[in-house]
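Please read the structure below before turning to the comments.
Note that one protein chain is taken out, while the other chains of the complex remain in position.
On to chain A.
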């Protein structure tokens, strides 16, 4: 009894000392130049309507902005835009929330921050992923293949690097 009380107290204190609850990240908004503003106006309705409430900069690869078959799921805090390609699913995501705050003095997380790169390419359960942080928000691009062992889009980085290489800002509300 006493042990379980102490154990509970221990975890409460540990949680309080390391992690705290979440909130909204500070977004440093980029300025849109005239050409970008003009382009935004020409995007298909499925995109402009789909992201109209999103309160973070929205990025998509330029080769997909005109695809009418995109599926947009969003609210003010995030967006997920997917494309059903031949044999693969392509997903662009952005999010302005955080779920935990860690003390800057926490050495494990200090190391994580020191190792932060502008973009990371990796695999996750054979899904190819590009993950990056821009303007203070967190973004990812992922490709999931029907044939994950043999489809080059999921076995080699060239495709995902190409997608990341031509992302453009397509909207978002301050």
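The criterion applied here is as follows: contacts are C-beta pairs under 8 Å (C-beta built on N, C-alpha and C of every residue); 3 or more make two chains touch, one makes a residue touch a chain; residues count from 1.
To be clear about the criterion, contacts and distances are computed from a predicted model.
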Point to revise | Options "M23ase beta-sheet core domain-containing protein", "Phosphate transport system permease protein PstA", "ATP-binding cassette domain-containing protein" or "ABC-type quaternary amine transporter": UniProt name of the undisplayed chain | key: "M23ase beta-sheet core domain-containing protein"
Practice item. Kindly state which of the options A:25, A:39 or A:169 is in contact with the chain not pictured. Key: A:25
Study note, to complete from the structure: In the full complex, chain A touches the hidden chain through residues 2-3, 6-7, 9-11, 13-19, 22-23, 25-26, 71, 73, 75, 77-78, 80, 82, 88-89, 91, 93, 95, 97-104, 106, 108-110, 112-113, 115-116, 120, 122-127, 131, 133, 136, 138, 140, 144-150
